[in-house]
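A single protein chain has been omitted; all remaining protein chains appear in their positions.
After this line comes subunit A, so read on.
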Amino acid sequence: MTEVLASRSFRGLATDEAINDVHNDMDSLWLDVPFVNDMDQMTFTTAVIESASNIVQHAEPAAADPVELGVDITVAPLLLQARVSAYNAKPPFGPMEPATPGEDAESGRGLALIQALVTTVTFERQDGTNTWVLSRTSSQD
């Protein structure tokens, strides 16, 4: 089993405040694992914030309960992983493929950016929860 060197977990209503809370969690996480190089910290933080923002902006509640955002991040030797979840959410609608917006478009770049930042992105839906699993192989040089 892979050794977890550091982790952070967040769960709360999918609001603007949650984005800043998750970002603060990540900033504190990197202090625990200074051997993770700046490039890995920068790219992984960006991917996680993009994914969490996508949930806050687009996830719709499946029923009366509001959508909650969950972010679970683990740092293992050579691997950074995040599970970014939308609880109480409808399945995502529309294409899950990255868009190719024109250069004057003001939105639509998020998914392509996430894919460029991490090694793998997978999607799971279970018990009314949408989860994006982001993994980045860490170089730790």
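To be clear about the criterion, a contact is a pair of C-beta atoms (placed from the backbone, for glycine too) under 8 Å apart; a residue touches a chain by one contact, two chains touch by 3 or more; residues count from 1.
Please note the rule applied: contacts and distances are computed from a predicted model.
Only one of "Monovalent cation/H+ antiporter subunit D", "Anti-sigma factor antagonist", "Amino acid ABC transporter" or "Thiazole synthase" fits the UniProt record of the hidden chain, and that name is "Anti-sigma factor antagonist".
Only one of the listed residues, A:53, A:85 or A:138, touches the absent chain: A:53.
On the side of subunit A, the interface with the absent chain consists of residues 16, 19-20, 23, 38, 42-43, 45-46, 49-50, 53, 56-57, 103-107, 109-110, 112-113, 116-117, using the contact rule stated above.
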